[in-house]
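Showing just some of the chains, left in place.
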Amino acid sequence: MFNSILMEVAGLPIFGAALGAGVVALGAGLGIGKIGSSAMEAIARQPEAGSKIQTAMIIAAALIEGVSLFGVLICLIIATA
Amino acid sequence: MFNSILMEVAGLPIFGAALGAGVVALGAGLGIGKIGSSAMEAIARQPEAGSKIQTAMIIAAALIEGVSLFGVLICLIIATA
């Protein structure tokens, strides 16, 4: 005898979407935080290179921002679909 | 024999929304905290570069703030939908 049970948990996708949005923001926070932290120390060490460091910081942070906004958007689509 | 069980756990999406909002704020706190912490030390090391450091700090922190506010907004949408 072989029993196959398909168990569908109704709220699970939305649960995952909300938790996923949180984990996305956790990653973005840790990543951009680390970039920003190093940028502060770099500007303090070489104030005359401040504008160069700031430009590089924004580029690196924007890359994390891009993936993160896409990630939370996917979570929003899953939650509302 | 094939059994399909739909198990609906009533509060699961809302549970996820609340937990997700918490994880979003955890990420924002850790990230902006790290940036702010380094900014303090950077200004102390080079007080004359204080305005440059503060500008870069606000830019980096605002990027985290952006994703985080979007993240908690998604959690709010999920919770009230």
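A few notes on this one:
So that you can tell them apart, the chains are marked A and B in the order they are listed, and the count of residues begins at 1 in each.
In this section, a contact is a pair of C-beta atoms (placed from the backbone, for glycine too) under 8 Å apart; a residue touches a chain by one contact, two chains touch by 3 or more.
Computed from a prediction, not measured in an experiment: that's the story for all the values here.
Assembly remark, whole complex in this entry with 2 chains visible in place, copy number of the identical chain is 3.
Throughout what follows, only the chains that are shown with their structure count from here on.
With centres set at the average Cα position, the gap from subunit A to subunit B is 9 Å. Subunit B contributes residues 1-13, 15-17, 19-24, 26-35, 37-39, 41-43, 45-46, 48-49, 52-53, 55-57, 59-61, 63-64, 66-68, 70-71, 74-75, 77-79, 81 to its touches with subunit A in the complex.
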